[in-house]
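Here is subunit A:
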Amino acid sequence: MNTRAFTMQLIAIAFAIIVAPLLIGWVNQCRAWLQNRRGPGILQPYRLIRKLFHKDAVIATNASPLFRLVPYVQFASMGLAAGIIPSLWTGLPFADAADTIALVGLFATARMFLALAAMDIGTAFGSMGARREMLVGFLAEPALLMVFFTASLISHSTSLPTMVNVLAHGPLAIYPSLAFASISFLMVLLAENARIPVDNPSTHLELTMIHEATVLEYSARHLALIEWASALKLFNYVCIGFALFVPWGLAQGLGNLPDLAIAVPALFIKLVAVGFGLALVETINAKMRIFRVPEFLASAFLLAVLGLLVHLLLGH
Partner candidate 1 sequence: MTDPTCAFFGITLIPVAWLVIGLLGLVRIRSVPWVGRILFPVSALLGLLLGAMALSGLALPAQTLVLPLGLPSLPFHVRLDGLSRFFLMLIGFTSAGISMFSAGYLRPGEGTPPGLMCLQYHVFLASMAVVVLANDAYLFMVAWESMALSSYFLVTTEHRLPEIRRAGFIYLLIAHIGAISILLCFGVLQGGSWRFTFDAMRAAHLTPLWASLAFVLALFGFGAKAGLVPLHVWLPEAHPAAPSPVSALMSGVMLEVAIYGLLRVTFDFLHAQLWWWGLLALGLGLFTALFGVVFAAAQTDMKRLLAYSSIENIGIIFLGVGLTIIFHAFHMALLAAVALAATLYHCLSHAFSKSLLFLSTGSVLHATRERSLGKLGGLIHRMPWVAWLTLIGTLAIAGLPPLSGFVSEWLLLQAFLFTPSLPHSFINMLLPIGAAALALVSALAAYVMVKFYGVIFLGQPREPTLQDAHDCGRPERIGLLWLALGCVLLGLLPVPILALLNSVSRELLGASLGGRLQHWWLLAPIAPERASYSPVLFMLSTVALVTLVTVAVHLLYHGKVRKTEPWGCGFPVVTARMQDTAEGFGQPIRQIFEPFFRMSRTLPSPFDTAPHYRVQVDDHFWYWLYAPVATVIQGVARMTAVIQRGRISVYLLFSFLTLLALLVFVL
Partner candidate 2 sequence: MELIILLVLPPLGSLLLALVGERDWAAEVNILVSAGTFAAGAWLTMHVIAHGPILTGNEEFFIDPFNVFLVALTSFVGFTTSLFSRTYMRIEQHHGRLNRRQLRLYHSMFQLFMFTMLLALTTNNMGILWVAMEGATLTTVLLVSLYRTPASIEAAWKYFILCGVGLAQALFGTILLYFAAEKVLGNVGTTALLWTRLNQVKGQMEPTVLSLAFVFLLVGYGTKVGLVPLHNWLPDAHAEGPTPVSAVLSGLLLNVALYAVVRCKVLVEGSVHSDLAGNLMMGFGLVSVVVASFLLWRQKDIKRMFAYSSIEHMGIATFAFGMGGPIANFAALLHMTVHSLTKSSIFFTVGHATQKAGSQAMDKIRGLITVNPTVGWGLMIGTLAILGMPPFGVFTSEFLILITAMRDHPWATPILLLALAVAFGAIFSRVQAMVFGETDLKRLPHSPTLLPVFTHLTIVLILGLYIPHYLADWYREAARIIG
Partner candidate 3 sequence: MVTPLSSQLIDLCAAVLLLLSFSMLSQRRVLTLVDLFALQGGTLFVSIVVVAWNTHQYQLFYSAALTLVLKVIFLPLILNRLIRRLGAQWETETLLNASATMLIGLLLVIFAFTLAEPISRLASTITRSTLGIALAIVMLSFLMMITRRKAVTQVIGFLAMENGLFFAATSATYGMPMVVELGVALDVLVGMVILGVFFFHIREQFDSLDLHNLESLKED
């Protein structure tokens, strides 16, 4: 890979890392508005992270090195994912390193480490959170994979850039299978990013929380990294969604200036829309009982498989 591509790659990652908290901020803001609150403002996540970086870290006495390693792994893997998922332009050298299947694997690795870290301290809530996290994971992952399969059957490829190129720049066609896929993807997105109705990001009511339980023992810089990583995760998922279902506006290849001039605003428009949509979903839904979560995700999984079958039945 030549230097330009490499620099562009780094830029892409940096861009994602910087923009990610903004999305969270936007979603929270929208929720506040929808719930007739003023809201802390879009930049709140940045402030939070800064604050955390200036605090003293508190670590449980029986924490193992694994526990301290995990936040970095989290952050790094999400960063890498951001390097693979085309957010502005498709010409990403890293995309060769990992196609969609590997991407799912990457998310799985991150989750596994998070769960292990949660079990490391050995408190009741840590292990509970780990269990629930994995429970969500083992149903969400296959669903996500099926979504990718549907797309890859259309584009005859499992590497995201190729998919995008086919879907965005190929002859415009309506894919009913993608409709199924998109719904199940949305459900997966909600589950994976600990949003309502699966989880409630803004609560610490122990018995209902999933994601928060796993990071209960983290503080200061570690917590900061984790929060940032989860923001990145949301951003990544949203970008995947864009790439698969509304790929228009993405610059092809490394992209020349005019393309980028289109791509950047396009992305932001989409982000704004999606952020609002998420906030809406979270507002009109109530969090479901933890026992319902498997059913919710199973239906997501089945929807994805259904999409696959629909594609095979209709032949496109």
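Note that contacts are C-beta pairs under 8 Å (C-beta built on N, C-alpha and C of every residue); 3 or more make two chains touch, one makes a residue touch a chain; residues count from 1.
On the choice of candidates, all candidates are chains of the complex that A comes from, given by their letters.
These numbers were taken from a predicted model, which means no experiment stands behind them.
Q: Could you work out which candidate touches subunit A in the complex, given the options 1, 2 or 3?
A: None of the others touch subunit A; the one that does is 1.
Q: Quick check on the complex: what are the subunit A residues that touch candidate 1?
A: For subunit A paired with candidate 1, touching residues are 53-64, 66, 72-73, 75-77, 79-80, 83, 94, 96-99, 101-102, 105-106, 108-109, 111-112, 115-116, 119-128, 130-131, 134-135, 137-139, 141-142, 145-146, 149, 152-153, 156-159, 162, 206, 216-217, 220-221, 225, 291, 294, 298, 301, 304-305, 308-309, 312-313.
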